[in-house]
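Right, I'll just put the structure down here and ask away after.
Coming up: chain A.
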Amino acid sequence: MSRRAAPGAPLLRVGGLVVEAATGGGAVRRIVDGLDLDLHPGEVTALVGRSGSGKTLTARSLIGLAPRGVLARGSALLDTGDGAPVDLLALSRRRLRAVRGARVGAVFQEAQAGLNPTVRVGGHFTETLAAHGVPRSERRAAGAAALARVGLVPSTGLWTAYPFELSGGQAQRVAIALATVLAPRLLIADEITSALDAVTRAEVLDLLRGQTVAAGCALLLVTHDLDVAGRWADRIAVLDGGRIVEHGRAAALLAAPAHPFTRALVGGDEGAGA
Partner candidate 1 sequence: MSEQRRSSRIRPWAAAAAGAAVLAAAAGCTGGASDDGAGASLTYALGDEPEQLNPVLVDEHLDPVTEMVFRGLTAHDADNRIVPSLAESWDVGDGGRTYNFTLRDDVTWHDGAEFGADDVVFTVREVRDGGLPTSHKFAGVEKVTAPDDRTVVIELAEPAPALLDSLSNGILPEHLLADKGIDDPEFGRAPVGTGPFRLERWEHREYAELRAFADYHEGPPGLDEVVVAYVPDAATRLIRLRNGEVDAASLEPRQAAQAAQAAGDDGTRLAVYPTADYRGILFNMADGMFDDPAPRRAMNHAVDREAVVTTVLHGYGAPASGPLDRSAFHTGGDGYGFDPDRVESIMADAGYRRNGDGIWTGDDGPVEFELTTFAEDGLRAAMIEVLATQLREQGFDVTAEPTPRDSVDWAEVQAFLIGWGTPYDPDGSLYGPFHSTEALGKGGSNYGSYANKKVDGALDRGRRTGGTEERRDAYADLQRELVDDPPYVWVSYLDAVNAVPADLEGPRERTLAHHGYGFFWNVHDWTRAD
Partner candidate 2 sequence: MVGREPPRQRGTAAATVRGGPRGLLAVRLPAAGRAGGAAIAAACAALALMAAAALLAPWLTAHDPVATDTSAVSLPPGTPGHPLGTDALGRDLAARMLFGARSSLLVGVVAGAATVVLGTLLGGLAAVAPRPVDALITRTADALLALPLVLVAMAIAAVAGSSFGTVVAAIAATAWMPVALIARAEVGALRERPFVRAARGLGLSRTRVLTRHLLPGALPPIAAIAAFEVGHAVLTESTLSFLGIGVPANRPSWGGLLADARSQMLSGQWYAVAVPAAAIVAAIIAVNVLATAFDRHAAAAGRTW
């Protein structure tokens, strides 16, 4: 596995990530088996692979949200911008809480399901900001700014709306705004566009890419769709058999895939795997 030198030091270095799931009776199944990955600031990195390959588990393990019974180990060094890098996989619960949302943001599939149906849009923002110590007087402004950044007009109507009143695209944007309101350096997006139509998908991804590049953060775009990866990612990492089998600059990789699995993916099975 070759690693090409990239401009600037990596924002996130994942080394030897192993994710195991308890299958009952004391046995474990190893899903991710020694994954190494670097994310660079100002770049979108796509993590592609078939369904069941462990993409989502990887993403979730990085912020400690793996399901019950699933254990992750290894190292994931995040450059927080002040002081020494922190290992996301070794953080205490309290530090992890501080990191989530503030340093690492996450957006998941089905954005509307990710919003509490009984809490208004504005309430989501104030709650998150309050949890991270932002003073009451500044919360509305910060939330409005985040919504504006994702292309939504932060009107009172939007602020007081309930999640079920939003369209799919609006909900996804709100979720992104929530995840980025505190300007995290690392954003993880897990299959966020699978449920969107092509036009909305393009809008959302354009927006994300724009933010990433402009703010100099890193975006990990987990997707099964090579097309998406090709058009919006700077780099692609291919996950198969629990490991990264190939990674490189997007255009180059898609033009000339080296690994047999990548070739299979690119070759005929575009869009294969749901």
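Here is the rule we use: a contact is a pair of C-beta atoms (placed from the backbone, for glycine too) under 8 Å apart; a residue touches a chain by one contact, two chains touch by 3 or more; residues count from 1.
The candidates were selected such that all candidates are chains of the complex that A comes from, given by their letters.
Worth saying up front: this structure is predicted, and the values here are computed from it rather than measured.
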{"item": "From 1 or 2, the one in contact with chain A within this complex", "value": "2"}
{"item": "Interface residues, chain A side, partner candidate 2 - complex", "value": "63, 65, 68, 97-102, 105-106, 108, 110, 112-119, 127-128, 131-132, 163-164, 175, 178-179"}
